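Take a look at the structure below.
With one protein chain removed, the remaining protein chains of the complex are shown where they sit.
Entry: chain A
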Amino acid sequence: MSTTFDYLDRLEAEAIHILREVAGQFERPALLFSGGKDSIVLTRLAEKAFRPGRFPFPLVHVDTGHNFPEVLAYRDLLAAQLGEKLIVRKVEDTIKRQRLREPGGKFPSRNPLQTYTLLEVIEEFEFDACIGGARRDEEKARAKERIFSVRDEFGQWDPKRQRPELWNIYNGRIQKGENVRVFPISNWTELDVWRYIQRENIPLPDIYFGHERTCVVLPSGQLLGLSEHLQLDAEDEIVTRQVRFRTVGDSTCTAAVESDAATVEDIIQDLLLAKVSERGATRLDDNISEAGMEDRKRNGYF
């Protein structure tokens, strides 16, 4: 075998190593599964890390109630194919239980409320580690977060209290009440994820590929898929376009991009030409303030 590895081999080996450290160091870990491409890649990496055994953690999905139906169908199918346990907790129930106020506005995002449900499910199952698919190239605050990120009992991230992370040694030792968020694909970029999906031939929900969809045109020019959760006015411009989604979050705050891309190869070509970052293109909620992600992380968000 050649002594130089392709960079995807190195990224894969690093991620598998991290997943196995989670299995070795924690009593009750969980893999947070959103149905998005990053968490789908995590399940493939977990297969490589733990087969022929079972995953040493369940898949946990925080369902905002605003998810794309295609993604929910994909989630259930994947969990069944993997034969792994899937735990679903709904933001809807948290809103009722904690008497939270539903976000209003034309494009109500339940994204901030996900944190409440996430903290509830962590408490319910006493999860000591939660694996997520966040990547450092997504956003400036993420670029500074560790791969093993210790959170206090409120899930808060304190950038000044981060543990130094040396070599490939991951320190997951925590005190009661604390938990660790683990990001095995921290060092992957959006392009790396797509190249891996291509190499591994990983099936994805259809909404990642170009399809015809009825959308609302936002003042910024972005396109938002029409759904029952949007509060539309008479003057809203409704169009039908050939679009795909670059990220899969809430249907109310994840914009579509115009694209004819039918295959993973087409998407990679799209990306190589694209000049707008993933979150910039598609996330309505990050545009609110420049420190948007930093603030949410400090409050327990992924």
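General observations
The rule is short, and it goes like this: a residue touches a chain if its C-beta (ideal position, glycine included) is under 8 Å from a C-beta of that chain, and two chains touch if they have at least 3 such contacts; residues count from 1.
Here is the rule we use: contacts and distances are computed from a predicted model.
Its UniProt record calls the unshown chain "sulfate adenylyltransferase", which is the correct pick from "sn-glycerol-3-phosphate transport system permease protein UgpE", "sulfate adenylyltransferase", "Glutamyl-tRNA(Gln) amidotransferase subunit A" or "Acetyl-CoA acetyltransferase". The chain that is not drawn here is touched, among residues A:Glu21, A:Asp38 or A:Asp250, by A:Glu21.
In the complete complex, the residue from A:Ala49, A:Val91 or A:Leu224 that touches the missing chain is A:Ala49.
Not every partner is drawn; the one left out touches chain A at residues 1, 3-7, 9-14, 16-17, 20-21, 23-24, 47-54, 56, 136-137, 140-141, 143-144, 150, 159-160, 162-169, 171, 173-175, 178, 186-187, 189, 191-192, 274-277, 280-281, 290-291, 294.
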